[in-house]
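Pasting a structure below so you can have a look.
Every protein chain except one is present and positioned as in the full complex.
We just call them A and B in the order they show up, numbering each chain from 1.
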Amino acid sequence: MLTIAGKTFHSHLLLGSGKFQSALQMQQAVRASGTELVTLALKRLQPGAPLDDLFSPLQVLGVQLLPNTSGARTAEEAVQAALLAREAVGTHWLKLEIHPEPKYLLPDPRETLKAAEQLCDLGFVVLPYCSADPLHCKQLEQAGCAAVMPLGAPIGSNQGLQNRAMLEIIIEQANIPVIIDAGIGAPSDATLALELGANAVLVNTAIASSTDPVRMAQAFRLAVEAGVLAQQSGLGMRQVRAQASSPLEPGFAHLLAGLS
Amino acid sequence: MPVPIANFQLTQQQFDTLQAQSCLPDQAAVQRALTAAKPSFADLQALLSPAAGEFLPELLARATQLKRQRSGRTLSLFAPLYLSNLCSNECSYCGFSRSVAVKRRILTVAEALQETTAIQSLGISQILLVTGEHQRKAGVDYLLEVTQALRPQVARLMLESQPLDARDYQQLRVAGIDAVMLYQETYDPQSYARHHTFGAKADMTNRLAAPSRVAQAGITQLGMGVLLGLSDWRTDVLLLAQHLRYLQQHWYQLAFSVALPRLKPCASQSTQQSGVSDREYLQLLCALKIFAPEISLSISTRDSPALRDLLLSSIACSASAGSKTQPGGYAVSPQSLAQFSIDDERSPQEIAAMLRVNGVQPVWQDWHPVLGRYPA
Partner (left out) sequence: MLYINQQKSALQATTLAELAEQLALPAQGVALVLDRQLLPRALWAQTPLSTEQDHHIEIFQLVAGG
């Protein structure tokens, strides 16, 4: 069971709703994935354009909607977007993301922390997309965030857990859930993330851009379940050869021999 | 919004269960523990077990390598400055226990300054202020006065006193205390109760919670430890490690040092012994270092010169030298009764010379307040 801000979820898989062929396909993928947390964006309405009613189908599926602040470049913009989202969606839950740099879409740590502090004070349940920087994650935790969402690799890159070493430290040090977001390219990446001890993963591109998103969503569902089961069953730690099976220095051997 | 603080707690049953397990790990478990990338508590248990006693060279090699990777071939030197032997606790093992008939003394600020000058003439600029535990006569106001007077003179100021509250620690931090030492003595509730029969220290729950208050006050260097011999040493060290991990998890900025003295005779208790041999002592220090390389091991002058030569050249990060463990011992009143007998009486310069011979650089100071940490 995944617990965030006191709310429990059966699924440890979060889904991003973008990049799908259609709203219908997105909804089908959501269902196939078993997810209970879906991120959505807030955009300015195009006057005259047909309105996609995303609300009801997702509500029927019983998922927790997670509006995001994608598009915001500064803390101020993110806070504004959050207030709009809260009003539009009627939830305090929020995925905070501020990525002003368009090539790699990496999160801005300074603006993210600033926004997180303000939004936590405003009563939002903040899930920040952030750098895989252990100290930064502790600062977000201390600001009051409900979870941290460090990136495995740049958004859309499907490169897997490139930041593994840092993610392991984040997982070790966190007192709130760690949700690995961005870069997860294959179901095995998701399983690995959970085996490492992450509480959940967020997947978007890997599902939406595959040839058969609904089946891929199912694959991810199984992969995440496998990871969760492995975590719960006491995964044996893989041994790494210590670098110094070095012999004891001669001077020490002598001193050691003298001990009783 | 701050994370709610829970306190580290333990029960007699937890202690007894761990003690029952302590001799179980076999050679294979020890081998796994020696090569684990991130040793677990089970690995630490294995390294503390009797089976690991057969692997002392391997433990020492691994612990030494980890120490050097983290802080190089260096050893930081400090000295204790006993401010007061007034104590309101009754602790069965201590020469300053309240019922012991010893001349009680508390240094004036001027005397403390005199002692500081004497310590500095030995070359030492990192000082550990030590008091017995007397809230009324050696309380936070006195400690603040001494801290303020001594702070401009020394490179590092540490404090070992009775447990205070978070507000007191905050004031002390602002006044210039770099580190606070708080020793649990033992994590065995029954043994704790048997040895601490009177005074505030008899309250084990309060003692267990004290390090959290230091952390809350924003002090980032914490010294912890047990007195080996009060209970089963393997279990005490294991629980110390659990306590450390608990504190690390709640306050990620904390840096730890650990002191693990062995029970020794003192004037009022001439026959007490720890039952921990030199080899076992080395084993447990190495085990702790392998489990948590980021924790700094501190060695006092209670240990013999031969053992200190080995420890200070291998796994230790800091050590006291030239120590006097009575108030006024350096200059003001050198004849009075010491808290415990010193075994290694070498001066700081002699220790430094020994270190250099062994390829270790003595370090006299780390960060100087002149660099802007405290108000002038």
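Descriptive notes on the structure:
Here, contacts are C-beta pairs under 8 Å (C-beta built on N, C-alpha and C of every residue); 3 or more make two chains touch, one makes a residue touch a chain.
Because the structure is predicted, anything quoted here is derived from the model rather than measured.
Hidden chain, full complex: it touches shown chains A. The chain not shown here is touched by just one of A:70, A:163 or A:218, and that residue is A:70. For the chain missing from the display, the contacting residue among A:5, A:84 or A:256 is A:84, taking the whole complex into account. Across A:5, A:23 or A:106, the residue that sits in touch with the chain not pictured is A:23. Touching residues on subunit A toward the chain that is not drawn are 16-18, 20, 23, 26, 39-47, 51-56, 65, 67-68, 70, 83-85, 87-90, 95, 97, 204.
To be clear about the criterion, only the chains that are shown with their structure count from here on.
Each chain gets a centre from the mean of its Cα atoms; for subunit A and subunit B, those two points are 41 Å apart. Residues of subunit B touching subunit A in their complex: 1-3, 32, 34-38, 40, 56-58, 60-62, 64-65, 249-250, 252, 277-279, 282, 306-307, 309-310, 313-314, 358. Those residues of subunit A whose C-beta lies close enough to touch subunit B in the complex are 120, 135, 138, 141-144, 173, 175, 237-249, 251-253, 255-256, 258-260.
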